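Let me give you the structure first, and then I'll get to my questions.
All protein chains but one are shown in place.
Right, chain A next:
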């Protein structure tokens, strides 16, 4: 579904991604882990054309991702994104945030969208908060609205960029359990950048370890997380599971 082939990306002279080969299959949950600054966000942003890349290819299904082509807008409706800092529209209610894309981008009928958006907000446990503005919601609630907003586009896949990193610890669980629900009940294709190793172990089918611009190790989640082969992976996992 999402495929990287020898993909390279640099900012000016700084080569951030130096030949990425990776794949996320339909219905699969893949976690992307790696040290801060290793290029995890950049990798996600290249999938939906928020960043251009310089070499190799990124494919979504049979479509080549090319940020400079006008078709990039259609690609973005096929792959939704959930951000670390939620990025909800502050001047719109939770319900309006979810309805925005379907009405204005997909041009669906507002009455139908309202019904579907309400159902999605109910699905993420926010039926009480439909009319609330983002500023009056907790971080965990805002991120759940953001997930509903992503789902409202009926995407083929969702990209999550550290969806729980900006949350207070007591709110991490509510967001992860919504994500787990998506994976298990709807077979949603998901690529998740996270430091939540427990989540990766329970929900992900595979884990990619990004280090120094390359996928340094990849494998089935349990195997890679419990018995990492690469020394850098071992090192990294020690640091995130036993913070100093």
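One rule holds for everything that comes next: a residue touches a chain if its C-beta (ideal position, glycine included) is under 8 Å from a C-beta of that chain, and two chains touch if they have at least 3 such contacts; residues count from 1.
Methods note: contacts and distances are computed from a predicted model.
Protein name for the hidden chain, per its UniProt entry and selected from "Carrier domain-containing protein", "Succinate dehydrogenase iron-sulfur subunit", "Putative glutamine transport system permease protein GlnP" or "Ubiquinone/menaquinone biosynthesis C-methyltransferase UbiE": "Putative glutamine transport system permease protein GlnP". Within the full complex, the residue among A:10, A:77 or A:230 touching the omitted chain is A:77. Interface note: of A:6, A:25, A:91 or A:198, the residue touching the hidden chain in the full complex is A:91.
In the full complex, chain A touches the omitted chain through residues 48, 50, 73-74, 76-77, 80-81, 83, 85, 87-91, 100-101, 104-106, 133, 135-136, 149-150, 153.
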